[in-house]
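All protein chains of the complex are present and in place, except for one that has been dropped.
And now, chain A:
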Amino acid sequence: MTADKARIARQFIETIPHSKALGMRITDIGDGSATIVMPYDARFIGDPETGVIHGGAVSALMDTCGGAAVMSHPQSPTGTATINLRIDYMRPAAPGQAITARAECYHITRNVAFVRATATDDDTENPVACATGAFTVEAQA
């Protein structure tokens, strides 16, 4: 059942055109948590002088990963939408390195799912960004 849910969530995320465009790949998903990798790509640079990836691309990664975590939660029906998302940028991501986001749906009610997420580059001890968000829990069809 849970494995099936994870499969559905994975399939759904992998068909999202924009996530595909950003090269996102799910490396782990299930039981309300998800890990997604976004490879370094020169097209997503925000600061041409340093080659650091744009915060907006990190936001897109956090949003996708948060949604994936919610969808994979055992108590959640398959659909979800972001209500709000806050991202703290702690340091610039190292140019040339992939960014990995890990999101956890730490609480869920009938209507709302609460999510925490962290993004890191190769230096996994020092996060690049942290996020917290609220997502909708869509009514079971």
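The working rule: a residue touches a chain if its C-beta (ideal position, glycine included) is under 8 Å from a C-beta of that chain, and two chains touch if they have at least 3 such contacts; residues count from 1.
The definition used in the following text is that contacts and distances are computed from a predicted model.
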Missing subunit (named according to UniProt) among the choices "Amino acid ABC transporter permease", "ATP-binding cassette domain-containing protein", "Transketolase" or "Thioesterase domain-containing protein": "Thioesterase domain-containing protein"
Touching residue (missing chain; options A:L61, A:I99, A:A119 or A:V137): A:L61
Residue, one of A:G46, A:P77 or A:P95, that touches the chain absent here: A:G46
Contact set of chain A toward the excluded chain (per top definition): 15-19, 21-22, 42-49, 53-57, 59-64, 67, 81-89, 92
